[in-house]
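Missing here: one protein chain of the complex. Every other protein chain is in place.
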């Protein structure tokens, strides 16, 4: 209902046009509109044309980056590809002067360089690994749309050009043709908004697919991918997107947009008409609307609400302070302030025992600060962890 | 102790050199090193050379942007200045081809255009307003270092060039010289790391200064400023910074760096030696280290921990479900899952009353989802808010 | 009659529009059309609106370059300003990355840097020197249009920006404001097509004004200025212009074009409507037409026609070959071929005397080659020079 209502609000926006460079995209029904959200327990809510399949296109980039990071490590990957937004349109060449290093893994050159990092003896082996990873993110076996792939390959000279440039700078080890065809195949994988939302949710929950329960990539990999999406995911609209929507996201020329609300949900929308940046007009708008309505902007300040329960018991050796529930960063500060008052009131020689063993959860910053402060209050305090 | 330890870890890094373009910066003691953190209750912790004053330089930009947003509104400001990282070095011209609109308010051209938006009949009036705002962020009256200002003005031809270019595109309404001199004065304001950390904390806590308790700017303004810092604050290292450190930040050529952990704390560090991007080597490193140790990376997935207490009472009309404590997004999903089980078990005709009146706090997304789901479960459920 | 006919052919071309950035140019009567040619003896032929005065604008640049070269020397000038076409539109910034050196003296930044090289204690003194030089080129005292100057100064922020950029790179020694105002004044000098054609002719005849007979600049200076006009004079249409027209030229936004046919004539045309490169549509077309009709393209191969008269006299010591008339490069080759035949036919011991004393003129290459060949034929030949 909520999602349906959001689609209804967005439906009248009919500006833009489907991508025209291959017939399969140009022929898409421009009125299609779909939305899906996947929460922490893997519940999937969808609305609109949620059964329509379309090719993943550039939205494959974060997941191939994830595969590269998982298998090659951060240093290998970011030694080959930068992490800076290029400030340039989606079809710019964007290679660093001198080194030829692509600006980031979300522009085509960077994505091709990333695909080139995936091990594989030939196109099929590399493609198999890429699709296996994308399937793990989606929680089901994904397939390539062969007609789209053939069209993309037949018109893919700009991407071939990028690949040969990368090769000329030494950023591709294998055969250029193999890498490019693998890239075209990864872009031609068929998905629905449901798939994309599950894939986004897998990033949102630290690399664990909330539907299947499988760990797909390490938490650090998910964080790195999401960071790159935050700075570079929406082409030369990325800064504006972070300002207005505040969620790491990635769009594709087929009309899809997926976005990640870390620890909260994954969302995806689909509508084929694109704006001048190459982002779907309606899919972008509906994700922005949800972010606004749900208060999901990453930089929205939320009052930190994890304050522990505090019970003070008298004991012969001095008071015992029992902490329970949750301890966030702000909560730690409040607890410390209370402890200092207690410290001021106990007689000389008495010791205050702080029992943190019953805390259900603690924020790492909170416990770090607590320990540090205890070190300063010692020897009057003893912390039981 | 914790901060001291962080400084000790960083102290051996002596690469880089102080900014050389005016004598006042070139003559800074390169060994200075300082750090300050300010939490939600306004507690200030500092370490190192926390008494040393230096000029704020480019770190003034977020606060002048805040003043412009607060007084002119978002549309006025972003009509004049873009929100995209430029992908270019700190001293690039970075004007949009055709329109001459600066890429963003964190590059010099964009900062000058932003200063030009501040109302004022002359240099002094505009400067007074800017310094008043910066003082409100810092929680004390700030002053201009007149020697630095004079040096900056004497060597400021590149910035004058940018201002005349902006004027030629119609992006500056008043006198170019007035605007430029105001800009030089705002950059020459003296601060310590303590000041900068309080300023960062004011952004972190939604525009309310946690030390003075004063609301300085609206929450939305704080969010917008922080968003721009996230995408553009560290020059052409911004993407890499978001990847590695994950905190909105701004650096200045005097050697300062300030960073914002939304709802958690503000942090600032200072050390004069700069790297090739114009960012302080040691100040950057110590902020990165704190972010890592405290787990403060914005895109770090944290398990959402705000789950409500649930008590079910039988009553003649059907069960009453009493929610207490906190209701986050993930918590809402768990609560809904429980409610559906209850719904399946109550006899026909019975009504489930969900009493949310005792909830201490709710996340906006959580309550929105709850209401939406309730609408679908109705008429079996009644929500007391 | 010939020029009138050319104008009649061109008159129907009414595309383009007068420059709009200051009222004085925008208000020009767009139908004005004028043409003037000045030959080696200083004969001036004009047609059309030859009495109309307009401001010289960018057509001042070659003459200020000439003044700088004449007074400062080639190395000083080209140390400050490059000699490369920029490949960029007329209003581009075109400073070399790193050094900030302007691409060439025909783009605005380079022209301002050139003006800055002209000695002068203040605006008036520098302007006086510039106008004195331009007057010497034109053969009459030229004046500034004060209304145009004031408009140009009032709207000159882009040029001020360039000047401050140059200052920031150390390419302007004096006060930026002085240099810019001098530049605006030099652009506001009033001329007719007659004046421009005389100025062009002065360059065509090696720096000697063919009307007044005065040497205005050295031959080398005229050659350097003409070379720069050949590669950079028509903005980002310079390559195309050299291909199609083949004459060093310079245009101005007032609608004038002047062109140089070395050793042949100077030509100028005027019509206010400009094309997208900022060059006058009709003035460019009529100069192109004249170049075509007169066969004046610099790279048109002409059969070299300077062949000496040769008379062979018998004498007791051997033949005497008397050369008369003119000796060009090709002629030298023909003469040498004849001399070798003679050498083959004279008896051993005889000497061939070649009397070159009656040659009216010789091309430097011809005489160099002759001498070199004689050195090889010796001792059979003796050259009387």
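Letters A, B and C mark the chains in the order given here, with residues in each chain numbered from 1 onward.
The rule is simple: contacts are C-beta pairs under 8 Å (C-beta built on N, C-alpha and C of every residue); 3 or more make two chains touch, one makes a residue touch a chain.
Because the structure is predicted, anything quoted here is derived from the model rather than measured.
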item: Displayed chains contacting the withheld chain; value: A, C
item: Of C:54, C:169 or C:237, the one touching the omitted chain in the full complex; value: C:237
item: Contact residue for the chain not shown (choose from C:26, C:52 or C:83); value: C:83
item: Which residue of C:120, C:206, C:278 or C:318 touches the chain not shown here; value: C:206
item: Residues from chain A at the interface with the omitted partner, ascending; value: 93, 155, 157-158, 160-165, 167-168, 176
item: Missing-partner contacts on chain C, residue numbers; value: 1-2, 39-41, 43, 78, 82-88, 94, 103-104, 204-206, 219, 222-224, 226-228, 230-232, 236-240, 242-243, 246, 248, 262-265, 293-306, 326, 329-330, 333-334, 337, 360-361, 363-365, 368-369, 372, 375-376
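Here is the rule we go by: only the chains that are shown with their structure count from here on.
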item: Superposition of chain A upon chain B: rotation angle, C-alpha, nearest 5 degrees; value: 180
item: Identity of the most central chain, Cα criterion; value: B
item: Chain centre separation (chain A, chain B; CA means) in Å; value: 21
